[in-house]
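In this view, the complex is presented without one of its protein chains, the others remaining in place.
Chain IDs A and B follow the sequence of writing; residue 1 opens each chain.
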Amino acid sequence: MTTLVPFDEALAKYSPVLGIETHIELGTASKMFCGCPTEFGGAPNTHVCPVCLGLPGSLPVVNEKAIEYAIRIGLALNCSIAEWCRFARKNYFYPDMPKDFQISQYDEPICFDGYLDVEVEGETYRIGIERAHLEEDTGKSTHVGGATGRIHGAVHSLVDYNRAGIPLIEIVTKPIEATEEKAPLVAKAYATELRELVRALGASDVRMEEGSMRCDVNVSLMLKGASQWGTRTETKNVNSLRSVERSVRHEIERQAAVLDAGGKIVQETRHFHENTGTTSPGRSKEEAQDYRYFPEPDLVPVAPAREWVEEIRAGLPELPAARRVRVKEAWSLSDEELRDVINAGALDLIEETVAAGASPAAARKWWMNELSRTATAQGVELSALPVTAEQVARIQALVDAGELNDKLARKVFEGVLAGEGTPDEVVAARGLKVVSDEGELVAIVEKVIADNADAAQKVRDGKVAAAGALVGAVMKASRGQADAARAREIILERLGQA
Amino acid sequence: MSITRDEVAHLARLSRLALGEEELEHFAVQLDAIVSAVARVQEVAAEDIPPTTHALPITNVFRPDEVQQTLSNAEALSGAPAAEEERFRVPRILEEED
Partner (left out) sequence: MIFKTAAELGELIASGETTAVEVAQAHLERIEQVEGKVNAFLHVSAERALEQAAAVDARRAAGEELGPLAGVPIAHKDVFTTKDMPTTCASKILEGWVPPYDATVTTRLREAGLVILGKTNMDEFAMGSSTENSAYGPTSNPWDLSRIPGGSSGGSSAAVAAYEAPLATGTDTGGSIRQPAAVTGLVGMKPTYGGSSRFGLVAFASSLDTPGPFARNVLDAALLHEAFSGHDPRDSTSISEPVPPVVEAARQADVAGLRIGVVKEFSGEGYQAGVLNRFNETVELLESLGAKVVEVSCPSFDYALSSYYLIAPSEASSNLARFDAMRYGLRVGDDGTRSAEEVMALTRAAGFGPEVKRRIILGTYALSSGYYDAYYGKAQQVRTLIARDFEAAFGQVDVLISPTTPTTAFPIGERADDPMAMYLADLCTIPSNMAGNAAISVPCGLADEDGLPVGLQIMAPVLADDRCYRVGAAVEKALEDRWGGPLLRKAPAL
């Protein structure tokens, strides 16, 4: 069992330096170098062709959309876009890599030298971006014979190459320094911001649970005030935002313990374990990897025309940071309210609802209360609920028009979520409508006044507050469908208080 | 520059060739001769000469992002030394290297 130094203690003595390499699958329809679909799922080895199976004689051809997405991401990360760059072969043997080399980029990445600002507890950290380059994903192995599909003790493995050749962009940060005790949070904030950014760019849907975004997190410690960085470890394939934070925290605690005990950090690859929040070393190699990179002779250089780059720049959508500023202002939100909206995944939904005609306050109210509760209860993402922004806006429009009140509106939501149809269909089918027929309402009011003589007398005597009880009785008698405000007006009128 | 038996052994491991002792010795002698000969390239190549990786100066060859016909599972596995559950069956894998 690894001994750890408590986080605060570790940070009192050491300064961490981080580096994050993030792989994101791009949302192209076809693979990086062939026309096979990138669609998730599918029977094993059916989204394959001679190219992505690495069959002898096959040749790669670059997917133009992947280049465009890479440039889009690079521009949004404030990177320079290479005027000329090449793909390179990274040579190493592995069964899930069909050609036993990966087509990647080596010393000539398509995007380089940028930054991304992230906010942690009101403070802005500028994360330098070293480079962003394109490469291809590998296949997927299932290990048979060991304990629950794990690699250790497996007797043999089964390989599915459906994922092989899916385009990946690898985004590499510059060393992240001076974050001190915020290091784990900065790491998480960076991963979060990057995910939001790439999503906003439409370059990937970034589903971490499907492995379409994976982080390799480098951590090293040096004594506070030192200028020479310590030896780093690299924790591979960290697959959730929370894990990014936890893995950094754990490595800080673990490395501090090793250093405190007079030990040395070994430069190595480590694996993160979701269940324990700890890392463990990967297999140590008898000899250092030598990837023998060289320019990929089967592909020609990529030299994006400046006009194309500028066209892509002009077409960039509003980026998350700018959007947050705009939305906060336009919707009059506090920092906390905005954070809640973002964390709930409701930003797009609310914005679409506003675009469909609802007021920001109303749109936020429905999504953040009624609908968030339902999503939580069902254990699904807000966006996965079977209700559209247009439908939310329609329901709110009915409320605004006085045809529904809040209570009835909730019933309409109930119906829509239950699959009973559009809001208007639910209203019709369930007969949910505020009683707006004046004659009918007057009749109910007169009956209520007659039945509640005492209360009516109090109102006549000037105790206007007593009208509340009468309004309640009207609502009850109308089974909630009366327009409460109008009922009150009529009651006061009849009892001489108008 | 000369190539030793041990160096050949290292290169053979790197290129996944399980060579026997005799082969290692034999290749070491031959490769040493070849490398000494081809090292001549160092005589002429001055620093300021750009390298040529492609015979022709073509750039920007792309394909549109369109889905094309794939192989069937049976076609994909047709040459496999072993297959199981629609997948390629391979000997146990030591550990992810990347």
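Definition applied: contacts are C-beta pairs under 8 Å (C-beta built on N, C-alpha and C of every residue); 3 or more make two chains touch, one makes a residue touch a chain.
From a predicted model like this one, the values you see are computed outputs, not experimental measurements.
The chain not shown here is touched by just one of A:A12, A:L59 or A:A428, and that residue is A:L59.
Mapped onto chain A, the footprint of the missing chain covers residues 50, 53-62, 89, 91, 93, 95, 98-101, 155-157, 159, 290, 292-294, 297-300. Taking the complete complex into account, residues 1, 3, 7-8, 11-20, 23, 27, 30-31, 33-35, 37-46, 49-56, 58, 61, 63, 71, 75-76, 78-82, 88, 90-94 of chain B touch the chain not shown.
Note that in this section only the chains that are shown with their structure count from here on.
Averaging C-alpha coordinates per chain places the centre of chain A 39 Å away from that of chain B. Contact residues of chain B toward chain A in the complex are 10, 13-14, 16, 53-54, 58-73, 76-77, 84-98.
Residues 28-30, 34-37, 43-50, 53, 61-67, 84, 86, 92-96, 102, 138, 141-145, 151, 154-161, 236-237, 282-283, 285, 287, 289-290, 292, 295, 297, 299-305 of chain A are the ones touching chain B in the complex.
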